[in-house]
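The complex appears here minus one protein chain, its other protein chains still in place.
Naming follows writing order (A, B, C and D), and every chain is counted from residue 1.
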Amino acid sequence: MRKLILPILLIAIFALMPLIADMVGKNALMTLSARILMYAMAAASLNLILGYGGMVSFGHAAYFGVGAYVVGILYSHWMSEVPIFGLFPGSNQLFVTLPIAMVMSGLAALVIGALSLRTGGVQFIMITLAFAQMIFFLFVSLTAYGGEDGIIIRRANEVPGLNMRDKTTVYYVILVVAVLYFAWMWRVVHSSFGQVLKGIRQNERRMEAMGIATYRYKLYAFVLAGMGAGLAGALMANFLRFTSPDMMHWTKSGEMIIMVILGGLGTFFGPILGAAAFLILEFYLASWTEHWQLGLGLILLVVVLFTKGGIIGAIARLKGGRE
Amino acid sequence: MLTVDGLQAGYGHAQVLFDVSLQVNEGELITLMGRNGMGKTTTVRSVMGLLGPRGGRIVFDGKDIHGAAPERVARLGAGLVPEGRQVFPTLTVRENLIATAANRLNRPDPWTLDKVYALFPRMKERAGQMAGTLSGGEQQMLAVGRALMTNPKLLILDEATEGLAPVIRAEIWHVIEQLKAQGQSILLIDKNIAVLKRLADRHYILEKGNVVWSGTGADLDRDAERVHAYVGV
Amino acid sequence: MTEILRIENLQKRFGGLVATDNVSLDVHTGEIHALIGPNGAGKSTLINQLCGELRQDAGVIHLAGRDISHMPAPERVDLGLGRTFQVTSLLEDFTVAENVGLAVQARDGGNFRIFDRVTGRTSVWEETGHLLSGSLLNDRRDARVADLSHGEKKQLELVMALATQPRLLLLDEPMAGLGHLESQQMIDTLNGLRGEMSMLLVEHDMEAVFALADRISVLVYGQVIMTGTADEVRNDPRVREAYLGTEDA
Amino acid sequence: MILILEQLLNGLQYGVMLFLLAAGLTLIFGIMGVINLAHGSLYMIGAFAGTWVATTTGSFWLGIPGGLIAAALVGFLVEATVIRKLYARDHLDQVLATFALILIFNQLIILIFGRQPIFTPLPEVFYGSVEIIPGLFYPPYRLLIIAVGLLVAVGLYVLINRTRVGMLVRAGSTNRDMVRALGVDVRLLYTVVFGLGALLAGLAGYMTGPILAVQVGMGEDILLATFVVVVIGGVGSIKGAFVAGIGLGVVDTMLRAFLPTILRGFMAPSDADAIGASVSSMGIFLLMAIVLLIRPKGLFAAGG
Partner (left out) sequence: EDAVRIGVITTLSGPAGYLGQDVRDGLQLAIDMEGGTLGGVPVELVVEDDGLKPGNGRQIAEKYMSDEGIKLLTGIIFSNVAGATVPDIVDNGALYISPNAGPSNLAGKGCHENYFVVSWQNDALHEAAGAAAKKLGYTKAFALAPNYQAGKDAIAGFKRTFGGEVVGEVYTQLGQTDYSAEMAQIRAADPEVVFQFHPGGMGIAFLRQYQQAGLLGTIPMVLSEPSTDAVVLNAVGEAAVGITATAHWNRDFDNEANKAFVAAWDEKYDRPITYYASQGYDTGLLIASALRETGGVDDIDALREAVRKADFDSVRGAFSFGKNQHPVHNWYQLDIVAGEDGKPMAVTKEVLLENYGDSYADQCEM
């Protein structure tokens, strides 16, 4: 029972946020919490491979960006009524674009993962970074889709029966997708596969000796994570009504890693708290002083030096439990 | 030379050592016995300063080293052959031996690379190989050689013969005997009780973090029944 | 008499060093076959080739009549090959029970399932409990492996290997690091498994080897110099000189 | 022919510069095993401090000690207050902490020097160009960079592979406790070596000042490239970093210089330009990916 307190609390907070925002007259709170939800999804997908699987992917923003671009490209073809490669029509239906975004980012993860997972350690970090940068440069040079300037999506994707021009509606769509996503993630990390993945992080050699062909499992996790990031990116494109290569820049990948570590590596709620903490800090510090990065830096430094295991670790120690 | 008095220690929330007292005098060979998980290694780690002690006293060579940094303990003359070898995998055999070599106490006839090579010809054969790729037994030899190269006053061997072939094991016993003859103090943990009985001056038996028995080899025979209960011999 | 394992002319080089030099060897079904030899003779290297962690340069390995020479390690495990590591290699953040449980799960299958609950796989955890209650680690079930002592880890190595229910168990110095008492216990355990599975035992503890082995092969500088019974080996002058020495143990 | 030769020399020069930038990182990341994202900040600090000294005193040469000392001091400080607490922790904690340091240092530089890029003077001696072989002119300052890069390479190689300091650092990166238990004060050693790495970063920052832009965030721009050099060369190998630096410099330069022309030989010029440009803009990453796919540990993997 006690296990359910935190998720219920979190869902309640996010669900009530539009009302709260409205009450206190701070609508930006809704925007902020929508961004937190989407980054939390992206960070959680990264956490699956980074925290549970021990694969330090430094290119996770690539899948985030691919997901966003799928929405953007489908939208722009829908607008111009020119089929993609003269074959596939564009779309502005959320139930069409989200699955395609997941499939495409999953495919990207499959290809990159299949190659990258041949290495390990630092080399893995760098090779994932390399592939992500190549994708970044690819989109930067895609003149047809705005290159560096990106694609402006005038209108969020449609959902039958909903008014997607209403920001609150969009917010709740994001919330529902996020809750479903996290429920699914909960299943994954507590499943048989999740257990194998955790084992691989600790000792790949031992897992092989137990008959587990680790490469396949790692690739599977990598693709699942890529799809999750793609989903988050697709939502982000709908939310921002904009997509640009900036979304897949290596610094974005770095930010996702920071969120995961800040929240608590390999913990279920870590990425949510990490994303929330990072974005809230950024939001409030920036409105407070133009030298906000100094403040952010100092706070992050204090967190990493004086807590072990990020925010989750700090909470656990405050509660006096064993770490 | 080394006095441990009422030592308490542990990891995280778990206390492992409750009351460990022992003494190693100049030129003595002392053993620490006990079943797996009773706290032998923990005692050694506490002495070396690798684990902060929680209570009790550790005096080495007249100096209180309770809570001292490991390098200080080592500089005072303690040399460790750790459990599980812990050679430096990315250094070659030769580098492992010379990286930390020293003769801080100005011994007249210090251990040198050549002497170690003479003791373990295998090491000479493998001098340029990365230590991480050595066989288990070779790593063990290297760990012993590395400790000797620091020319310690007190040599601490934590299961130093683990995984060594009988011939090599015999060779190591031989060396230890020689060292002892030269007046080297030694603290030994090993499972070859028969040999220990022959070489050691005194023995301590640990049980769940307490010293439950101590005495000479002769005492060991006299108390055979109790000893059997503790260590199975 | 059938062979569970047959090795023919196995070769492995590391640079200029011939670590496995044309080794041919077989293990009979149900037999405990000991492999002894000086440090660095190539015993662990041989085991690593058998289980697929290292790839041989030349030679053939048959497991129960099947050529497994080029099979990846995990597939060999599926065919019934189990091993322990000389230097313990465990899942340090998991508890003892989780380690064993994962080994059981790995054998049991369903490892790609993402919608089940691993704690809900009762058969897995029952078997895990059963395996642990037969070992000295029973009251350390919930200890994190990183918190175990050296000897305790060595014991866990064996339990995990057994969890995969191998037909042929490769044991790389299972007694090393065990206390006297625990060694005795391990000998008893292995003796109790006689008949259930075949074993290739690498060990420097001669007491254990002579107590357990049906046959013994001696490896020196990568070559098998003899195979025989305990007495034959004990009395062979070459073995005495190269390996046994005159230790008073 | 002269053009090819010149481009080769350019590649060599660029390679040495890459190595110079990567040298400090090889030490801290490759050998000490610390993931220091703030390495670029040390480079920036060296550039700013050195330039400040140079413009205040009017002497380019005085800027060198200025930049070196500032970077080394900051390095000591960072090691003693932050990095030291993180050796025993997960590598990722180092990532988070040094990311925080980047933010802090960037903002501090803004507070001290403002947001504008600053001007690093080039001493008069290096004006113009010298004729190395007939028809081939070369900027002398670049020759100086080559010389300094070579010097650093040799010095580092000797330090790491031929001295006990190097052995101890390598030993400490895999097992700190054991080095300490054998009587070596690793903490002091690491502080010193980290400071040395910082000093090399500062040297690179100041030396490249007259060629590149000295501005806030300059460190992040080169960070990726230097990590790439270290990883291609094989983490922990000086020789590797040197070879990779030069290899990368030459390949990259040659690609940029000749790929479009070659491609034009068998495809439409506009396609050739487009493909040539994209290939070379992904250049170093493409190269790294290829190298790692063929040799997963890099060119000269240190053993173990």
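By our rule, a contact is a pair of C-beta atoms (placed from the backbone, for glycine too) under 8 Å apart; a residue touches a chain by one contact, two chains touch by 3 or more.
Source: prediction; values computed, not measured.
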May I ask you to name the displayed chains that the omitted chain touches in the full complex?
A, D
Of D:77, D:125 or D:211, the residue in touch with the unshown chain
D:211
What is the set of chain A residues that contact the non-displayed chain in the whole complex?
25-28, 31-32, 35, 137, 140-141, 143, 146-150, 152, 154, 236, 240-242, 244, 246-247, 282-283, 286-287, 290, 292-293
Extract the touching residues of chain D with respect to the undisplayed chain.
3, 6-7, 10-11, 13-14, 17, 106-107, 110, 114-119, 121-122, 126, 128-129, 137, 139, 141-142, 208, 210-218, 221-222, 225, 249, 253-254, 256-257, 260, 273, 276-278, 280-281, 283
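The rule is simple: only the chains that are shown with their structure count from here on.
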Contact-graph separation of chain B and chain D, given in steps at minimum
1
Taking each chain's centre as the mean of its CA atoms, the one lying farthest from the centre of chain B is chain A
Counting in whole Å, what is the centre-to-centre distance of chain A and chain D, each centre being its mean C-alpha position?
32
From the C-alpha centre of chain B to that of chain C, how far is it in Å?
28
In the complex, chain C residues that touch chain A:
51, 53, 72-75, 77-78, 82-83, 85, 89-94, 98, 101-103, 105-107, 110-119, 121, 160, 163-164
Seen from chain B, its contact residues with chain C in the complex are 11-12, 14, 34-38, 41, 83-85, 122, 126, 133-138, 140-141, 159, 162-171, 173, 191-195, 198, 231-233
Inside the complex, what are the residues of chain C that reach chain B?
14, 37-45, 86-87, 147-152, 154-155, 173, 176-184, 204, 206, 242-249
